[in-house]
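With one protein chain held back, the other chains of the complex are shown just where they sit.
Right after this comes subunit A.
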Amino acid sequence: MVTASPPVGAGLLLDLVENVSRVATGRTASVDFGTCDREAALELISAWCLSSGNEIVSMVGSAITVLHGRSPDPLAGLDPGQLPGSRVWVYTNFDCNLACDYCCVRSSPKAERRAIGMDRVRQIAHEAADADVKELILTGGEPFLLNDLDELVNACTNKLPTTLLTNGMLFHGRRRERLRRMDRSQLVLQISLDSATSEIHDSHRGSGSWARAVAGIQIAHDEGFRVKVAATLPADQMHELAPFHAFLDTLGILRDDQVIRALAHRGVAESGIELTVDSLIPEVTITADGVYWHPVAADHDDQFVTENIFPLADAIAEVTRRFIAHRRSANAISEWFPCA
């Protein structure tokens, strides 16, 4: 009888089949390829996973961990509007006429403008439409400080429904003329207002800002625009919303257009909820510096994704790829530490 040394990997394959069969679908099992050739072992296990419907989770040293079954689609549970790239945020500029004490991107009159510029906005709008983006959201800074804002907005609304975030305080003179040149059928104005009375709002945003914002809402309505109102509130004030909603009702803001968001511990905010890449569903955000994970951290390196804005579809794909990786990693962590 002819005998030969066992083919490299045959025992590994049997160990793999047995180890994976011993754990339930959705759990992981590891196999150690010892001194076998690393690439050959990985190639064998990858091929086995492909043919058997399992998935490699990690490779540490000579141990390869395999998920029994395929991991669920990390995007499957999301509302379609939450899928990365379903809407794209664009920071038009970072300077602002206000210096709010909780601004997540440190905007103020002293902040450098860092304008995105007409050419890039036009290309973003063009590529967004092709990339199946459903909505563009323009924010700052205060966008109405820009002299070409009407052109920027129209470049967007020519392609997609657009929301423009503003503090609503600058709808006068030439800026009101620019507002009038915007497309009411495609544009929603989202004006910031934090409280039903001036005290809280002004304490964060500056004296007199509440009255001017309320006036701005009226002007926007008079000009025929749909207006959303967005309030930024500390967590301890989130339970006192009824008077605020009632006040917004009197301003003619539809309930669906009354947006309450929690204060984030970002930018110049001294407190607020902690938002990290791990805890945030991404919203593709573009600034003059590149692509960020989420608008709340568009001035923070930890959520910087890439300096390459274009092709926009690639930027969206990169954010999506990272999101899937984060979700899978989170699942793996919960697998490794089931009691934690």
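Quick note on the criterion: contacts are C-beta pairs under 8 Å (C-beta built on N, C-alpha and C of every residue); 3 or more make two chains touch, one makes a residue touch a chain; residues count from 1.
Definition applied: contacts and distances are computed from a predicted model.
**Q** When you check the chain that is not on display against UniProt, which of "Anti-sigma 24 factor", "Phosphate ABC transporter substrate-binding protein", "Glycoside hydrolase family 13 N-terminal domain-containing protein" or "Stage II sporulation protein E" does it turn out to be?
**A** For the chain missing from the view, the UniProt record says "Phosphate ABC transporter substrate-binding protein".
**Q** With the full complex in mind, choose from A:L44, A:V57, A:L165 or A:M182 the residue touching the hidden chain.
**A** Of the listed residues, the one touching the omitted chain is A:L44.
**Q** To test your reading of the contact rule: which positions on subunit A touch the chain that is missing from view?
**A** Where subunit A meets the chain not shown: residues 1-4, 6-7, 9-11, 13-14, 17-18, 21-27, 44, 47-48, 51-53, 69.
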